[in-house]
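Right, chain A next:
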Amino acid sequence: MILAGLIFTLLIGGLFAGLLERRFKGIAKWISLLALLFNMGQLIRIWLGYSRNFLIGTNEKMYLVLRKPWIPEFGIEFHLELDGLGLVMVMLTGFLGLLSLLVSWNHVSKKVGFYYFNLLWTLAGIMGVFLAFDLFLFYLFWEVMLVPMYFLISIWGHSNRTYAAYKFFIFTQLGGLLMLLSLLGLYFIQGSESGVYTFDYWKLLETSIGPAQSSWLMFGFIIAFFIKLPVLPFHNWLPDAHAEAPTAGSVILAGLLLKTGAYGLLRFVIPFFPEAAQSFALPAMILGVCGILYGAKLAFAQTDIKRLVAYTSVSHMGFVVIGIFAFNTLAMQGVIMQLVAHGLSTGALFILAGILYERTGTRDLEKLGGLWASVPRMGTAGLILVLASLGLPGLVNFVAEFMILAGTFTASKLIAAIAALGLVGAAIYSLRIMQKVFYGTEKSKTSISDLTFMETIIIAAVVFLLLFLGLYPSPITKTVAPSVQEIISNTEKVKIGEVHQILYEEITLEAANGDH
Partner candidate 1 sequence: MNMADLLWIIVAMPFTIFLVLAFLGKKLSANLTAIIAISGTGTSALLTILLGWSFLGSPPENYSLSSHLWEWMNAGGLITSMSLRLDALSLVFIFVITFVGFLILVYSTEFMRNEEGYARFFAYMNLFIGSMLILVLADNLLLLYLGWEGVGLCSYLLIGFWYKDPANGYAARKAFIMTRIGDTALIIGLFLLFTEFGTLNIADILSAAPEKWASGDPTARLAAFLLLGGAVGKSAQLPLQTWLPDAMAGPSPVSALIHAATMVTAGVYLIARTHTIFELAPLAQNAVAIIGATTLLLAGFSALTQRDIKRVLAYSTMSQIGYMFLALGVGAWSAAVFHFMIHAFFKALLFLGAGAIIMVLHHEHNMFKMGGLYKKLPVIFWTFLIASASLAALPVISAGFYSKDLILWETFASASGGTQLWFLGYIGAFITALYTARMVFVTFFGKTKIEPTQRPGLRITLPLVVLALFSFAGGFIELPHTLGHVQVFSGLMQHALPHLEIRDVAESSELVLQIITGLTSLIAVGAAYVLYIRRRSWTDSIRNSTLVIQIHRFWNLGWGFDTAYDTLLVKPIVYLSRINKNDVVDLISLGLSKAMVYFNKLLVYTQNGKIRWYMATIALGAILTLTISILL
Partner candidate 2 sequence: MIVAFYIASAIAVFSTIMVITRYNAVHALIYLVVSLLSIAVLFYLLGAPFAAALEVIIYAGAIMVLFIFVVMMLHLGEKSVKQEQQWLKLSMWTGPGLLAFVLLIEMIYLISLQSLEDGGGMVVDAKQVGIALYGPYMIAVELAAILLLAGIVGAYYLGKEKTTVLHRFLKQQENG
Partner candidate 3 sequence: MVEIPLTHSIVLAAVLFLLGLVGLLTRRNILFMLMSVEIMLNAAGLVFIVGSSRWAQADGQVMYIFILSMASAEVAVGLALIVQFYKKFNTLDTDAASKLKG
């Protein structure tokens, strides 16, 4: 039940926040805070239980499983599971959710209740995406995270918000529909094969699909996830959405929504279509590399700081793609590290951009300059985040990029070498932020105030995590190791259906006995 609790806390909290705000002004944020803190507490409890498992050295998988029949006529269950990969993603969601709540604490003035409702529902959708093991449920949550996000952009965004919100919605919805088609295709193929129509993840995993069909089905999923990620030809919704969304929206978009794409690739595409994915590996990696370089180049060209950061996301997500399609443990581990690293560092960069915008009233790099003198704390924060973005060793982004590239190198030397050029690109565009914002002579006469206590805490928390995980990434690598092992073992053309089944039932039993 603890898993359903994670999602329903947010859903119900969102409802209450939305409804009670009219009656009691200012209560919405407190309700949201309460819900998120409660969730964070639960997550830490789960993680402690989980980490005890690997600290004492057992390599057993630990799952939390929740299965309740929902629409049995169509084989739909309310089926949530939590493994290492899911745990890391959900914890990231909880953490960034908390951050996005805190950054909007004093800055939402219109439709306050509805704002927090949307915020929490988006987060709930994202958590659901990371937890759902029933494909129908997955699709449901996929949509749940999308619609409130659309509202967040279109109501509380900046000047060009309507355009951005439409663009975001149309792109992601297009992908979502293709995914739905593939999902149904999978459902019917599996059903006609075994006679039991079900959306269950593990059952669908056993489907044997012909190569032609599987590549079609795979492309449905892949396009959805590539749009979300985003990969090169589908990336152009992202800068608009990121730049126009309110700060919290940008944080969630960059920090979490993009991750659902990568998560989908890891959780669905690779295990479901191992052969097709392998035959698609080279084009995918080329797309990834192009994304890295092209994103870097565009980031360099931007003058709007939020757009700049948005394009860095394109560049960083390129690493994710090449890592996933390198098909080895090291790269895959790196991908997950990259998700965490990018979520934290880019999220914080957006927070910083939001703070800058709020103080100076502009996001134009040409109009900023020389801020270090008046806001040294902000400068330091900016410096560290920029360094994280360019992958300085000691910060978690480096760990991620190194693992990805080292893993990719074993798969394809040339691709890894070209991708490594992205590091130079990262240095160029990242330092441009420092140069334009904090260095040089001060351009505006009005002095601006430095980070407040709350903002300092927010940024410091991120920086601490970046550093800590950069120097000691084991908490994550060990947590996700079993999941990664399983994903990889799928690609080794051995359908581990049977082995998995036994293990899985044991665990279900265990979970049923004591749903800790």
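Some notes on this structure:
Just so it is clear, a contact is a pair of C-beta atoms (placed from the backbone, for glycine too) under 8 Å apart; a residue touches a chain by one contact, two chains touch by 3 or more; residues count from 1.
The candidate set was assembled so that all candidates are chains of the complex that A comes from, given by their letters.
Fair warning: this is a prediction, and the values are worked out from it, not measured in the lab.
Of the candidates listed (1, 2 or 3), only one touches chain A in this complex, namely 1. Remark: chain A residues 167, 171, 232-233, 235-237, 239, 297-298, 300-303, 328-334, 369-370, 372-373, 376, 380, 383, 387, 392-394, 398-399, 402-403, 405-407, 409-410, 413, 416-417, 420-421, 423-424, 427-428, 431-432, 434-435, 438-441, 471-474, 477-478, 481, 484 touch candidate 1 in the complex.
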